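Sharing a structure below in structure tokens format, with a few things to ask.
With one protein chain held back, the other chains of the complex are shown just where they sit.
Going in written order, the chains are labelled A, B and C, and every chain counts its residues from 1.
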Amino acid sequence: MDGTAMQIMVTNDDGIGAPGIKALADALAELGDVTVVAPDRERSATGHSLTLHAPLRVFELRQGWFAVDGTPTDCVNMGLHSLLPSPPDLVVSGINHGSNMGDDVTYSGTVAAAMEANLMGIPSLAVSLATYGATEYFPDAAKIALQVCRAMIRQGLPADTFLNLNIPNLPFAEIKTPLITRQGKRSFVGKIVDKIDPRGRKYYWIGSEEPSFIDDEGTDYNAVGKGHPSLTPLHLDLTNHRALEALKQWQLA
Amino acid sequence: MDGTAMQIMVTNDDGIGAPGIKALADALAELGDVTVVAPDRERSATGHSLTLHAPLRVFELRQGWFAVDGTPTDCVNMGLHSLLPSPPDLVVSGINHGSNMGDDVTYSGTVAAAMEANLMGIPSLAVSLATYGATEYFPDAAKIALQVCRAMIRQGLPADTFLNLNIPNLPFAEIKTPLITRQGKRSFVGKIVDKIDPRGRKYYWIGSEEPSFIDDEGTDYNAVGKGHPSLTPLHLDLTNHRALEALKQWQLA
Amino acid sequence: MDGTAMQIMVTNDDGIGAPGIKALADALAELGDVTVVAPDRERSATGHSLTLHAPLRVFELRQGWFAVDGTPTDCVNMGLHSLLPSPPDLVVSGINHGSNMGDDVTYSGTVAAAMEANLMGIPSLAVSLATYGATEYFPDAAKIALQVCRAMIRQGLPADTFLNLNIPNLPFAEIKTPLITRQGKRSFVGKIVDKIDPRGRKYYWIGSEEPSFIDDEGTDYNAVGKGHPSLTPLHLDLTNHRALEALKQWQLA
Partner (left out) sequence: MDGTAMQIMVTNDDGIGAPGIKALADALAELGDVTVVAPDRERSATGHSLTLHAPLRVFELRQGWFAVDGTPTDCVNMGLHSLLPSPPDLVVSGINHGSNMGDDVTYSGTVAAAMEANLMGIPSLAVSLATYGATEYFPDAAKIALQVCRAMIRQGLPADTFLNLNIPNLPFAEIKTPLITRQGKRSFVGKIVDKIDPRGRKYYWIGSEEPSFIDDEGTDYNAVGKGHPSLTPLHLDLTNHRALEALKQWQLA
């Protein structure tokens, strides 16, 4: 930082009209110039998905707020390569309405946006508020996100790392100190609902309960359950390094 | 295995009409009963994306071949929860036309399908052929996939592991022995093309060159470059465990 | 009308955020209670198209303003069968940004919405402003629409008739008296633009010039060209009655 304003890009997967992104952009304005580049409508559970087969459209809704008819990952591409005057110093994604913890981070468009920024060499953070119900605590969560951003700027991220922040659904005064965590595990129960449409044709709907997790000490889920924000360092390496040796014993041909 | 036939589910992200899935299903028929549940059209770069906001349709094209108007992840859900008579013993995804190596595995619908099966407790493998050009080597690659499946069945997968197999674009006789690898790193260059449509409105297209990778020994990319199939054990844990200690020193509130 | 307020439904095909629908809803509030049920984004050139293969979602943006993720025809169905407390006395569609004259009425989502209301027995009017450029004359056009609505209410529509109103792009004071017209004819020139996407695959784009029309006396196009609003009575009968006799001479079997 040399006196010129810090450039911050904000995106999400709930869509540019969601209350979480408003609260986040407002809070981060304390740090520098905020540009919002976000999907024009909800894009939940889109994972790290990139629109390659079709073009994208951009609508500047108002000064510094761009809606894109694509995924959060598309938005990061559009922001970095086209819409911002120079690459941002920081990309922050959220605040998602609902947690992104455990194995669910792999589905998350919110986390994928931070992943994409990391791929492009920009420090990044995904922020989620841990409730699926109605909530008025986005501004409270945004204060926590601001604290984490200040720490990121002050300390610098470790190599090959982007951050995943999950915040309990509480008023700011009741939120405890953040804990550094590892990604937990979900106890998975999926289901499919099948029905008949008005023309007599069958259709299917992927169901979902509130996710339930294995409550291990040190995980994201455990921290949030106790009222702490959970901050998890993530990377793009999916290799299960502990399994490498076992596989090397296999007879393969 | 107790004498009853093994149940195998096959899916992909290039769409049910692609030559790669035909070659794979044909080869795996040697192992047991194959059911294909795959997207009705190309769904590349969809990542681990799940269709929650809309219903899905299923079309049984012929005995044991189901087309779904969703993503590869949707297909795994449909197969396991609705279309197969019982959960499969094995889920195999591919053969993708194009490699899925390095950071690109996070975008891959092919890999996401194997990830989803792993989440549901089913052993799984993603298979890709490392070329973007025209190729006639899908049947050759399918033979390699069959060998890897036999090894999976014989040895059993390590805990919390699914597999990512990338195969050089060569005739079977010229393919070397498979190597066990870790996920490599891409040297990322993205770009956006912008143009004007016939009505005078601007549109954008996310560009992509042939990906280029850092050629480190021991990586997926390095193995394939030398003519070896690359077999990488993956898991769902994105935690950068090496970064945990550094973050614990941060002043966060 | 018996003293209770008239119920008016407003829709369009430019999307619920377009300036034309705002001007129209504001003007019609003089006549009674206005409920807006309109597409969540632009749906131009969708013709009389109905979403039967997929479900629809409704978002109440604010009191009496409903966005639907469907076509204008879908919106009329949703309004009449679900969203309004009772069937409306009048359905008005527009104000479209761009004329809907001549053969182009068959493509128009704006006109299709009025057509759908007519099918359901509700008096209806489609309104378009005859310019493709930037304009500030939507409120001026809305005043003309209000005059036509007053006449519809006063006189009653002829049997099997709905109305198509095209308004010159002028300040209210310069707009001449409305003329009753017949649908003109377009002198059609189409074209296709073909290009190559960033992955080297060909794509096509249907082009369009500003439409040009045959300038016959008595047509919609002729009236608007002279500065008059054009009001055309339409019906759903596509039969070319003059051709019936000629066809009856054909030897068909």
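Just so we're on the same page, contacts are C-beta pairs under 8 Å (C-beta built on N, C-alpha and C of every residue); 3 or more make two chains touch, one makes a residue touch a chain.
Bear in mind that the values here come from a model prediction, so they are computed numbers and not experimental data.
Undergrad: Based on the whole assembly, the unshown chain contacts which displayed chains?
TA: Answer for the hidden chain's contacts among shown chains: A, B, C.
Undergrad: If the hidden chain were put back, which of C:Ala29, C:Leu52 or C:Ile214 would touch it?
TA: C:Leu52
Undergrad: Counting contacts across the full complex, list the positions on chain A that touch the omitted chain.
TA: Residues 53-55, 57, 191, 193, 195, 197-199, 205-208 of chain A touch the chain absent from view.
Undergrad: Touching the absent chain: which residues on chain B qualify?
TA: 40-41, 52-53, 197-199
Undergrad: In the full complex, which residues of chain C touch the absent chain?
TA: Here the touching residues of chain C are 42, 44-53, 55-58, 73-74, 77-78, 80-82, 103, 105-107, 112, 115, 119-121, 147-148, 151, 154-155, 157-161, 164, 177-178, 180, 182-183, 186, 188, 190-192, 194-195, 201-206, 208, 231-244, 246-253.
Note that in this section only the chains that are shown with their structure count from here on.
Undergrad: On C-alpha atoms alone, could you tell me the rotation angle mapping chain A onto chain B? Nearest 5 degrees is fine.
TA: Fitting chain A to chain B on C-alpha atoms yields 180 degrees.
Undergrad: Just curious, how far off is chain C from chain A if you go by their C-alpha centres, in Å?
TA: 41
Undergrad: Can you compute the centre-to-centre distance for chain A and chain B, using the mean CA position of each chain? Integer Å is fine.
TA: 23
Undergrad: Distance from the CA centroid of chain B to that of chain C, rounded to the nearest Å?
TA: Chain centroid spacing, chain B to chain C, equals 47 Å.
Undergrad: Out of chain C, which residues touch more than one other chain, so two or more?
TA: Answer for chain C, listing residues that touch two or more other chains: 197-199.
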